[in-house]
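Below is the structure I would like to discuss, written out as structure tokens.
Note that one protein chain of the assembly has been removed; the remaining protein chains are unaltered in position.
Presenting chain A:
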């Protein structure tokens, strides 16, 4: 066992000795920081004049939202928001009006939640619709939400069992929703996808040479003729690949999470997810959702590591591995699969790139396997583990059987 850890140490040394590792890691940190703080840069303008900086705008919205925190999103609060918005004169760019800034903006977070429920397929609910919202419509807010949920679920091609499960989950959501400021968490939800892709690519660059680098450098001959070269060393290499992938992902996730919460505010860990996605059927809190996203991203990175190591064991050059893994990560962003073909759709969501975004992890389309109905955020990590466990022995075997000549 000692030699295993010593060999793992040397594998880390090989990776950490390369300049490319540090460059990629540094760029990944920069990308994560920019993706979190990017929206705070710049200014907002009214009539061509700087009205406020984006950072000032965020702090203003935050203080407005914090003043509403703890209040139930019920008839009373929605009516208050409607009244405030009714003061805005008809205008295409209503954000620029003094009335919006003075009266409506403090309720903009409520409007953002409410409009999603009132949107219909044929018409997008806008500010004018909100101004005209009747007492009766406000009263029906949660009933309307539930009806909409039923319609959405029925429109899918899931089995009846799965549909029923989604609706049961949805019924567990406590209403009325209690409002809380949650922008720190929602910023994390948005940026975790970017960070996941950055982490997966950075990890691929670092571990692509783990096997193919030995072929390219000609050190494979020394390794494969040594006592542990065809067993313990391969295990140490695989462990190094997986642990480094986990480490890179964990560090970037931590940077993203800490930065999101410190810049935007750490409130709302216990707030319901529906404050961000009013139609989400999952009775989750913001904190739990953040954890789920971090876990799914981590396992997506581990699956990418398994794929990278298999390709590394097969290819003679790390460059080919990096290019292929890069394509694997980028291509799914340009492909869209219809939900009507549920099998293909669900399979497509199991690509590493699709395991990271908030909207696929918390998608209302469930997985069905052997009579079991499984939530995407449960199925995705399990799938990643299974695939990694299948690919790792293939990489092991491929390096062990590598022929020199």
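The rule is short, and it goes like this: contacts are C-beta pairs under 8 Å (C-beta built on N, C-alpha and C of every residue); 3 or more make two chains touch, one makes a residue touch a chain; residues count from 1.
Here is the rule we use: contacts and distances are computed from a predicted model.
Chemist: When you check the chain that is not on display against UniProt, which of "ABC transporter ATP-binding protein", "Sarcosine oxidase subunit alpha", "Chemotaxis protein CheA" or "Ferredoxin, 2Fe-2S" does it turn out to be?
Modeler: Matching "ABC transporter ATP-binding protein", "Sarcosine oxidase subunit alpha", "Chemotaxis protein CheA" or "Ferredoxin, 2Fe-2S" to the record, the invisible chain is "ABC transporter ATP-binding protein".
Chemist: Among A:184, A:229 or A:357, which one touches the chain that has been omitted from the display?
Modeler: Considering all chains, including the one not shown, the answer is A:229.
Chemist: Could I get the residues of chain A that touch the absent chain, sorted low to high?
Modeler: Here the touching residues of chain A are 2-3, 6-7, 10, 13-14, 17-18, 216-231, 233, 402-405.
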